[in-house]
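Just one protein chain is left out here, and the rest sit where they should.
A, B and C are the chain letters, set down in written order, and residue numbers restart from 1 in every chain.
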Amino acid sequence: MILEKKKIEEHNAVLLEQHQRKFNFFKQECDTVESLVSKLQRFQIAIPSWALGTGGTRFGRFSGKGEPATLEQKIEDVGLLHALNKSSGAISLHIPWDIPQHVEKIKELAASLDLQFDAVNSNTFQDQKGQKHSYKYGSLQDVNPAVRKQAIDHNVSVIQHGVTLGSKALTIWLADGSSFPGQLNFREAFQNTLASLQEIYKNLPPDWKMFVEYKAFEPNFYSTTIADWGQSLLLASKLGPQAYTLVDLGHHLPNSNIEQIVSLLLMEGKLGGFHFNDSKYADDDLTAGSIKPYQLFLIFNELVEGMDHNGMDHATALGWMIDASHNLKDPLLDLLQSVEAIMIAYAQALLVDRAALKRAQLTNDVVQAQEILQHAFRTDVRAVVAEARLRNHAALDPVKLYQELEIRNLLITERGENSIATGL
Amino acid sequence: MILEKKKIEEHNAVLLEQHQRKFNFFKQECDTVESLVSKLQRFQIAIPSWALGTGGTRFGRFSGKGEPATLEQKIEDVGLLHALNKSSGAISLHIPWDIPQHVEKIKELAASLDLQFDAVNSNTFQDQKGQKHSYKYGSLQDVNPAVRKQAIDHNVSVIQHGVTLGSKALTIWLADGSSFPGQLNFREAFQNTLASLQEIYKNLPPDWKMFVEYKAFEPNFYSTTIADWGQSLLLASKLGPQAYTLVDLGHHLPNSNIEQIVSLLLMEGKLGGFHFNDSKYADDDLTAGSIKPYQLFLIFNELVEGMDHNGMDHATALGWMIDASHNLKDPLLDLLQSVEAIMIAYAQALLVDRAALKRAQLTNDVVQAQEILQHAFRTDVRAVVAEARLRNHAALDPVKLYQELEIRNLLITERGENSIATGL
Amino acid sequence: MILEKKKIEEHNAVLLEQHQRKFNFFKQECDTVESLVSKLQRFQIAIPSWALGTGGTRFGRFSGKGEPATLEQKIEDVGLLHALNKSSGAISLHIPWDIPQHVEKIKELAASLDLQFDAVNSNTFQDQKGQKHSYKYGSLQDVNPAVRKQAIDHNVSVIQHGVTLGSKALTIWLADGSSFPGQLNFREAFQNTLASLQEIYKNLPPDWKMFVEYKAFEPNFYSTTIADWGQSLLLASKLGPQAYTLVDLGHHLPNSNIEQIVSLLLMEGKLGGFHFNDSKYADDDLTAGSIKPYQLFLIFNELVEGMDHNGMDHATALGWMIDASHNLKDPLLDLLQSVEAIMIAYAQALLVDRAALKRAQLTNDVVQAQEILQHAFRTDVRAVVAEARLRNHAALDPVKLYQELEIRNLLITERGENSIATGL
Partner (left out) sequence: MILEKKKIEEHNAVLLEQHQRKFNFFKQECDTVESLVSKLQRFQIAIPSWALGTGGTRFGRFSGKGEPATLEQKIEDVGLLHALNKSSGAISLHIPWDIPQHVEKIKELAASLDLQFDAVNSNTFQDQKGQKHSYKYGSLQDVNPAVRKQAIDHNVSVIQHGVTLGSKALTIWLADGSSFPGQLNFREAFQNTLASLQEIYKNLPPDWKMFVEYKAFEPNFYSTTIADWGQSLLLASKLGPQAYTLVDLGHHLPNSNIEQIVSLLLMEGKLGGFHFNDSKYADDDLTAGSIKPYQLFLIFNELVEGMDHNGMDHATALGWMIDASHNLKDPLLDLLQSVEAIMIAYAQALLVDRAALKRAQLTNDVVQAQEILQHAFRTDVRAVVAEARLRNHAALDPVKLYQELEIRNLLITERGENSIATGL
């Protein structure tokens, strides 16, 4: 299903007057509004192919309806999102769930929807049918060289799929770890992982990046072999200049100060990208900004500060991706809500008066530093985010338009009730 | 030091035009604005006497300057805050730090500053000079009846002090617990505590409430005898209708869902009041709303919902108090920031479209429920909070006025650099 | 497969001399050894039917081999465990995974293996094929009375299945909760849950107990409707004398003091039973005692103290069950390790010198209290646990015998490699 431009124009026409009143009010209070809008217009957040279906927990999965059953349908779903918000102009594929059969047709489809192919993701945390060796006890870390070889080969083949599509990065998330004390020799698990990553790294095209993701726990419950930013940075440093750390918001121990980690990784030139989501207890994969919106803002505050300090382009220097599992909501609506929350946090971070903040910091004026950050966060920036969409010919209110057009029902009609996406 | 009305009027005159533009914009978007303003005008948050000085940690205390050294000066400090924001119209005293010597003069001073005496607080977590028995191993829980008796008597005397001042509630926070396995018989510690509380309860005037506070840990590091809302509720239920649970935001285990606890305590008719602060790791006692403003909003969302359901008056049915320890900031500025954050959260909670939320809940429309809450939270309500202040003849921007008038310097001039407040 | 007595006798004959040397040494140091052995002989821990197969996580499931595919085979598996350790003399069934087709044959089989039917468990956290209403948004809490009715009816039918088998308790664990702020009205969710439980309670035979389990989070990720012991106790109190709280070790927020909860529930006469497992991060369902064995001991220390204080029979007054999900280990070996760890913790708790501990507590002798508990915990009690097994005609070293007899291979031969158990 393709969203007609006319639908968006009609929707915008109805909301325009109200929008302009709000945007004009915002403009009065903010003299950098044009720069802000143009940065927001350029900012794109990749949608992972696995987030288009309904996820589940180990206790059960309550499927949604009209899910995309093929790669083409997944790309169409992202096309729908991008048409609605013009901020989701990329898709991140997951191999083997999304192996393209007809590469050229797939590329044409994506191009027709104005979509890029973002980082490709390998999967060595599940066994696939017909797979020779099991990943039950690990993949790149495994004590058995044949298991490691199989996992390395898989990653190399993922790179090759990515090259045909025009991706420029490989994201490696490993479930590797242990569930019981004694199961693993931590040092050897780390060294096996490093040696395996080095093999994969050799196969990286020169203009590619490798993102090394970390996670505190789950699915292993005693140790994870790449458990925190320190371990990921150690690996990325040993691997070479194309290797970077990827931060997933849900992959931390309770109370972690993620914004500080972000700042230090930028300082080291080793932040590669982001997986956005939110969580209250563990790796819950909830909608970005749904639980801790201030933390999301503080992270963007560090991103903007650090990227500007490094002279990096906000829109392109890092990989921006959503990684969430939608168990209860329509995945497309959930993704619209995530993107909106991310754009709001980014806009608020852009509003921070950096010169004044620097002055407050240099005089240890803690009260003033807080006032400056809270002022930006308390400002209602929705109108400026909407204005960026308007100028990009997207919908002023994507969630509302999605609901008014009853897009899910149209997808169910098109695909059937029991269409199920591959993924978790 | 007393803040002249003229100073406030001059300050407001300068900011008025800008304020009105913002408030008018807000009014256009909100048709319940008058009801909102009037609720905000009535809402008062008590200031604890111990928060007027600079706190410290076990590693050190870096004193501020010009701290209030006497009860009179503490009341004057709260008077200053109240003059600035007209939302801090009560002081919560802590005995023995704040035993009034001349009750009538103290009452006159408070009345002249438009201040009430909120809940009085007992202290059995420290030994006072000349005290017969030590609280090293507990107070109301202690294995020694003489220790318990001393702690009971202290609480009774706190009630008596409170009666003379016009307080209507006793807040009991106990450090009682244990630091090592085996130190305590949990059952007997609970039963001793209950029996002691029952003795105190007998001395409660009929129009008084007893607030039973809980805390997960610290200063005891293995167990706390009133450790969670379940234990507090159990005690309050056994004590009788005048006993209630008091919720302190910083007193929970990591990731606790405090808003759910609030809702259930209101359901049981056993929520007594609140200690506001914020924290990232433990009982950090940071400025309210400085770390998790969305959580603060969600708590107010439950408070408004539950109080309206019970037909309770927002302003008076519960005890609203700040409880925070200011280590790095000027305490008065910190308190202004806390009050502002609380008023913002309350205003946002009042903005929630309850009928629409109920409809979304009854249809399991999770996306819409989130939209409704996020809409309220993302709305910039600062103008409406300021309008409430304006109508109450307080300052449009209390923090700014405090800074412009250099009030801390005036206090230092008045009191000297080394004036130090009693407290933690 | 049935384990021949001869195999056990042969195994014990080989190990006997070594065992007796150790047991004699233990006896020399402990003058209550006979009482200890006889308590251990009587102590039985129920095995849940779902723990006999390999579990999984939301990221994947790596099946084991030779899993029990039918209820008969599950009972046989527990029979094997019980033959090996004579401490696993009960099975806890899970409906609808284990609906008995031929009740009398099932009962005969269980009796022939010396097994009781422990608490029966309902399941309203998954949708079953052909089910009219979905539990996607809850079951006993749901806003739709028809959903609640369906869940109530299911629980009533579980009771009926239990009655035919001779069970005496119903365990209710609810996944009910919410994943996003606003999704749920907490108060109404609680009240719906209470009303539903009251309906079920009415159907409880007079000699039955209802166990109300709580869990901090998962599979819902923002709130759980029975989230902690306080909420469970509130429900159990409102329900009546047959309702009790069930404690699952893995269902708590980080750092919870579970032993204190146990003590207080015993004080209130409302502790119903236990689900044993262990965890490091979240509800990890690891082998009991594999991560925090001292915590397990401290819990048993409170159990023994509280049960003795209440005059309760250790072996029968509470429900003792394992609840764990074995992802990496052979489930039968894992269960043997869990039972061993539980027996050790129980034996150590029985070793605690209660009179001396009481004296230390009454004099606030914290050092001595710690010495007393640590002495019990540091004592190697494996010989006395083995002696209890020996006298019960079980194996001196169940894990070793299981491995020597290659029981898993025999089961694979019998059942086939791809035999898969129902469950998570």
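The criterion applied here is as follows: contacts are C-beta pairs under 8 Å (C-beta built on N, C-alpha and C of every residue); 3 or more make two chains touch, one makes a residue touch a chain.
All figures in this text were calculated on a predicted structure; none of them were measured in a lab.
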When the whole complex is taken into account, which chains on show are touched by the absent chain?
-> A, B, C
Touching the hidden chain, out of B:Thr32, B:Thr57 or B:Thr164, is B:Thr57
Which listed residue (A:Thr57, A:Ser196, A:Ser223 or A:Ser279) would be found touching the missing chain in the intact complex?
-> A:Ser223
Touch with the missing chain holds, among A:Thr32, A:Gln131, A:Asn257 or A:Asn409, for A:Asn257
Over the whole complex, note the residues of chain B touching the chain we left out.
-> 55-60, 62, 125-127, 134-137, 175, 179-181, 183, 216-219, 221-222, 254, 279-282, 284-287, 290-291, 325, 327-329, 424
Which residue numbers on chain A touch the omitted chain?
-> 136-137, 143, 178-187, 190-191, 216-217, 222-223, 227-231, 233-234, 253-257, 259-260, 263-264, 266-268, 294, 298, 301-302, 305-306, 309, 357-358, 360-364, 366, 369-370, 372-373
Which residue numbers on chain C touch the omitted chain?
-> 21, 25, 28-29, 254-255, 257, 280-281, 287, 289-294, 328-330, 333-334, 337, 341, 344, 366-367, 370-371, 374, 377-380, 382, 399
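Going forward, only the chains that are shown with their structure count from here on.
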Which chains touch each other through the most C-beta pairs?
-> B-C
In angstrom, rounded to a whole number, how far apart do the mean CA points of chain A and chain B lie?
-> 39
Chain B and chain C have mean C-alpha positions lying a whole-number Å distance apart equal to 43
Find every residue in chain C that makes contact with two or more other chains and list them.
-> 136-137, 179-181, 183, 216-217, 222, 254
